[in-house]
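Removed: one protein chain of the complex. Kept in place: all other protein chains.
Order of writing sets the chain letters: A, B, C and D. Residues in each chain are counted from 1.
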Amino acid sequence: MTRPFLRRPEALLGGAILLALILIAGFAPLIAPGDPLAIAGRPLIPPFTDAGLPLGTDRLGRDLLAELIHGARTSVAVGLSAALVAVFAGMTVGTAAGFAGGAIEAALMRIVDAFQIVPGFLLALAFVSVAGPSLWVVVLAIALGAWTGPARLARARVLSLRESDFVAAAKVMGMSPAEIAFRQIMPLALPPVLAVASVIVAAAVLTEAALSFLGLGDPNSVTWGAMIAEGRNQLRSAAYLSIIPGIALVLTVISTYLVGEALTDSLTGRDKR
Amino acid sequence: MARLGRVVLARLAGSVPVLLIVLVGVFLLLDSAGGDAVDAYLLSMGGGDAQMAAELRTRYGLDGSALSRLLFTLGQYARGDLGWSIALNRPIGPVIAERLPNTLWLMGSATALSFLLGSALGVLAGRRPGSLLDRVLSGGSLFLYSIPSFWLGLVLAVVFAVQLRWLPVSGIETIASGKAGLARAADIARHLVLPVAALGMIYLALFLRIMRSGMAEAWGQDFTLAARARGLPDWRITLNHAARNALLPLVTMLGLQSAAMLGGSVVIESVFAIPGFGRLAQEAVAGRDAPLLLAVILTSALMVVIANLLVDLAYGWLDPRVGSGAGHD
Amino acid sequence: MTLLLGLTGLSVHYPGASAPALADLGLALFEGEKLAIIGESGSGKSTLARVIAGLLPPGSRIEGRIDWGGGPTPRPGRDIGYVFQDPGGSLNPLLSVGRHLTEVLRTHLPLTARDARARAAELLDTVQIPDPARALNAYPHQFSGGQRQRIAIALAIAARPRLLIADEATSALDVLVQAEITALLRALCDAKGMTLLFITHDMALAGQLADRIAVMHAARMVEIGPAARVLRAPRESYTRSLLAAHLDLASPRLVGEAR
Amino acid sequence: MTLLVARGLTKTYPGARRIRALDDVSFEIAPGETLGLIGPSGCGKSTLARVLTRLTEPDAGTIRFGGQDWGALKGRALRRARGAMQMVFQDPGAAFHPRATVAGALCEPLRLHAIAPRSDWPDHVELLLTQVGLSPELAPRPLSALSGGQRQRVAIARAIAPRPKLIVLDEAVSALDASVRARVLDLLAQLQRDMGLAYLFVSHDLAVTRALSHRIAVMEAGRIVETGPAEALLAAPRTEILRRLIAAVPTIHTEKVPS
């Protein structure tokens, strides 16, 4: 028995936080209009001391709340896009490999191996340094290290589904290989991949933060990682500068995991007994 | 043992095409970058004239085509030579030999800690899924899993090194201390405590969760029910039956995560100023030092290959259904 | 005849399920007898076996009484042996057969490691595993399905239990092996005076093995009686329909003879 | 005139043990006839079923089916011809796309073999369901909501949809409860009479095979060791394996009870 997705308390909690985040990200320009990087006041106003600037200001006097809200936009966008790119690329390569078999499969899987044995973060680091840290480069860099998981999962799933009775039945019925591949098997190979997608989203949010932390974020947009990196130099004197985006980051990642875990359970029929 | 040796050799040989793909890919990536090693060098000098730049490019062979430089580097590897680092102005082999142990210590200790503690706590949590202990451990691990390691590292350093002064802030050992033997080992261990904690926590959480879900799965299987039917004591079913089986996916994950852990150590090395592979890679990229970056990536990839091989051997040893480890794929 | 086990008004609810898996069941099991429980899937026969062996999942609600004649509540493994349907699944793939056996033996009997191993070899011999000494070091996947079920039986009888429960113990096996395992179970019970609770969906198998047959249907026991009587003169229409559906080599054929 | 002629089918699975699953197997099936294929597990009978339906390619041998060189058909030609030979699998849970509905599953063969224009599909589905004894109201239900017996009936409906000449039944009733099994067997016999279908009935259960088959072929270790009209064959077994299979059929030692 799998409980429906919405009946899990942890899923509800995670979902609520995530939904709020997505809403904030989506409506950021309405909630905090104007350029979040604009200088809004005196630098280093502590939080909760100025009604106009509830979370205070950073080193350059930028509104921390506006930065936080727009940072949600970046984090959510980067996390989702990176996961989307990774899942799409992984599904395509994995499914192709699983179906083609033979030399094509061997070649594709060698490429997957190649990406898997190189530490993804090293690769992302090199890629962003070289290509210049724009948001899309960061998304691509993260996806570069994340697509192998979906590829392997998709391939494994395709391989096992290929041998199942309903595929044999479809064959006996006279269905063409292409139809079996794309109409019958693909949709079923998706759930386990979607289930790891949440982990990829969470990991992507963390990776983006780590890259920004190392100074490899896009300077034209606000990111929480960059905020932490900025605040890090004042960790002792103005800890709130890195604690506030840190909390936002942890909340985002936790809620993504919670939703992902519940999603995994209902998608794959796994349930905690 | 001879058989084991053959298995190891065969695996390494099998990874050669993969490593080649990696090398060519990374080379092309760095080659497409704006700026080369001489640009980086000129920056470090605070400027220089155009003729000087041209002379330097000739000196370091940067005026040749990308293909010829790639072939030159690969030719060096074939001769067992890692080449010359332009950024560091030293042969690469010794550089790797100096930095590798630091990263290995960091990664190895973090892996050992997270694996041992993570699996042990995972057994505790998975013993009674849904119990209070399980909820506390699962929730706690989720929290740990969500904390960026660099942030954790910063906080740990401030609390334990700066405020309490229990442990050193950074570095891998006391500089030029002249210590040797056990005293040096103890010194290195003291330096490793904080970075290992910062790096290991996230994996501890990961391993805990995998062990826990492996346990939960094992409880649903017939053989644990059968073990109960045979009247075995609870601890024995937990350890010998459920945990033993739950260990298998954990070991698999260990192999899959080895590359990620190596990547994770990059950030931690930066936070704790540990001269390891991550910093070397950053220096290589910043200095546009293709031979150095290639060597770092090659060595990391080899480490991951070896780690996976070890994991496969361990898997073969744990699971009698798998041959000596060679057949597992 | 001594009463081994008495069930009175026994009902079982699985957690989260609305309908009971067992409803208001009464049963008396006597020492040394062989009782077959038959029924189709979902009839509650396996639940009956598991509630007796104390193997219900946590959170299950049990109502009614379970009384054990002559002594304290028996311990699973020591006093009750249990053989499962799937011979592969009930063995831990990571432990050798020897480990499986010594583990059970040393849990229930005061044996040294060496004695336990000797005893384990004897048990394997009893269930007719060839070359027991070598088999001790082998792993479950190295045996055929029938052999695995023999090993599972050896484990179930290791501590010389008074009651042996065989839960569909032969239905996952090949037809030829099925007959051998049935024969083994009968021989073991006769030789050791064990009480046998034999759960099956196969009427004929029940008839071959059991002294008494109980018929389960929709969580209830609809009929119980001596095997010959139940098979020859069933009182309940459900039992009759089960018998009617049974096929053997004497059943009427559905097609004509080959042209 | 025979419907199907198989000659010298041979299949060896690659791998460490190189099991010879089919070893020079030859046989025929006439239109409207059931050939029962019986043997212990691992004898190669499932491989034979898969080779006939072109799910597995044999290493050697020829198959003529309906006057065509069936084994030589490829690609589109094979897919078009497949309507004439259908298959029903053992596990009714696994034989359908996990998200299929009853109507969806039944429309696939109608579409693939252009049995009817799209607008007529609902009528055909209703007819098919009625033919296999199911209520047409089930059509919109997901297959996962049906019982095992119902699902197997849908599988049979799907198999007869393209109006085949031969249906390969691979252990098609083995997973069903006895009472359900009896009714499905009745259905199969009736469809055979109504539609003139031929069956290859693959089973490990001799009693069931005997009930439905005109002729029986006995397999052992990849070979057909004995073939003949069902009753005659069982009355005078010539091979040891058949004698053992006969002996293994559990029998109720009593006269049949009138139902």
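Here is the rule we use: contacts are C-beta pairs under 8 Å (C-beta built on N, C-alpha and C of every residue); 3 or more make two chains touch, one makes a residue touch a chain.
By definition in this document, contacts and distances are computed from a predicted model.
One chain of the complex is hidden; its UniProt record names it "Peptide/nickel transport system substrate-binding protein", one of "Peptide/nickel transport system substrate-binding protein", "Hydrogenase formation protein HypD", "Fumarate reductase subunit C" or "Succinate dehydrogenase hydrophobic membrane anchor subunit". Although it is left out of the displayed model, the omitted chain contacts the following shown chains in the full complex: A, B. Contact with the omitted chain, checked across B:74, B:161 or B:318, is made by B:161.
Among B:171, B:249 or B:320, only B:171 touches the chain left out of the display.
Residue B:43 is the one among B:9, B:28 or B:43 that touches the chain missing from this view.
One chain of the complex is left out; on chain B, the residues touching it are 33-37, 39-53, 59, 86-90, 95, 98-99, 154, 157-158, 161-162, 165, 168-172, 175-176, 270-273, 275-276, 279-280, 285-288.
Touch with the hidden chain on the side of chain A covers residues 35, 37-39, 43-44, 59-61, 129-130, 132-134, 215-216, 218-220, 232-238.
Following the convention adopted for this analysis, only the chains that are shown with their structure count from here on.
The fewest steps needed to get from chain B to chain D, moving only between touching chains, is 2. Two chain pairs, B-C and C-D, are compared here, and C-D has more C-beta pairs in contact (counted per touch definition above).
Once the centre of each chain is set as its mean CA position, chain C and chain D turn out to be 33 Å apart.
For the pair chain A and chain C, the distance between mean C-alpha positions equals 51 Å. We define each chain's centre as the mean of its Cα atoms; on that basis chain A and chain D are separated by 49 Å. Residue positions of chain D with contacts to 2 or more other chains are absent.
The chain pairs satisfying the stated touch condition come to A-B, A-D, B-C, C-D. Residue ranges on chain B touching chain C, taken from their complex, read 221-223, 225-233, 236, 240-241, 244-245, 248, 318-321.
Across the complex, chain B is touched by residues 53, 55, 75-78, 80, 82, 84, 86, 89-96, 103-104, 107-108, 139, 141, 152, 155-156, 158-159 of chain C. The part of chain D that touches chain C in the complex is made up of residues 30, 33-34, 40-42, 148, 177-182, 185-186, 188-189, 192, 204-208, 210-215, 229-231, 234, 244-257, 259.
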